[in-house]
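Supplied in structure tokens, the structure appears directly below.
With one protein chain removed, the remaining protein chains of the complex are shown where they sit.
After this line comes chain A, so read on.
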């Protein structure tokens, strides 16, 4: 294999539970550029699924192992990052504020880099926003503290308070948002969001009868996972193609989405396909609600989709057809991904096409000449959003910039 070719190819799971249905993003590593393989390990993958050469020093970096141990507890990625930073603060040998700030900065960029490698950078907006907020909140100036030790302890205490609040926010959002779900409704959602699932499950617990329609959420099929969670909670779920959203929109009562990031205009950055879904919803005058924690509020002001590229690692070079599709038959989530790791591996053809071999297309002569693009997130402008359910209350998109100003005051 030529040196410039990616040599390690495997799938990872972004969330730690239920690996059975979907295999989220397949990512590539170029060993020449990324000689240290610890980033390649995701704790949730059973050892048998791991590529053989990932026996590299995975747990050598204590920082990343702390991060992973938090992720394993099913903590949202940004919060796990903050928890790791708290660990850095308490174990740092720095004796000045400046010193500890440097430690934290270094740790932050390492974590962001790691996150980018394991999840293709989708969480990077919320990650950065959350860490920024944590800094603002925890390291506020305190003139009347006598020495560094006390101050550091105060910072850590505030940090824990921040984490505790952030972890509570999903419950708060579910409490606020569930009353928007009413009997007999058909709710459309896109991809998988823990917050949205929380709202829907809370609504089901208050004895409301409604049905949910979930788009499959290509390419990684996150919609299937959401569908599985909802089905477990006893909610009737239908999975549809992403491209069938317009077909079904006339039957939908409300659209409920999560977000990877909420930006200053009140718009959101979310899984690819959200923007077109929102446009269709607008066309049919269906209210579109977004459920997102306030730590996802980011001080960004994207105007076009292209503006995202600076902030999200919109890795367009992911394959369009991950092996997920080969395991699903008849459009339902009953199929499982068969075969072992070999099936999940993708190979990039020498011409740079990304279609992959074990997918709908087998590389023929035409395929080799094609180029494909596959961004993971898009930007949905505020005009398509009716309301946002956040832990700060129910907000109109216009209120987001106000809240951001308050948060960053």
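Everything below uses one rule, namely that a contact is a pair of C-beta atoms (placed from the backbone, for glycine too) under 8 Å apart; a residue touches a chain by one contact, two chains touch by 3 or more; residues count from 1.
Just so we're on the same page, contacts and distances are computed from a predicted model.
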Q | Absent chain [UniProt protein name; select from "Translation initiation factor eIF2B subunit beta", "Gustatory receptor", "AP complex subunit sigma" or "Vacuolar protein sorting-associated protein 35"] | A | "Translation initiation factor eIF2B subunit beta"
Q) Which of A:82, A:118 or A:395 touches the chain that is not shown? A) A:395
Q: Based on the whole complex, identify which of A:69, A:92, A:182 or A:305 touches the chain you can't see.
A: A:182
Q: Can you list, in ascending order, the chain A residues touching the missing chain?
A: 142, 144, 154, 157-158, 161, 176, 179-180, 182, 254, 287, 386-387, 392-396, 398-399, 402
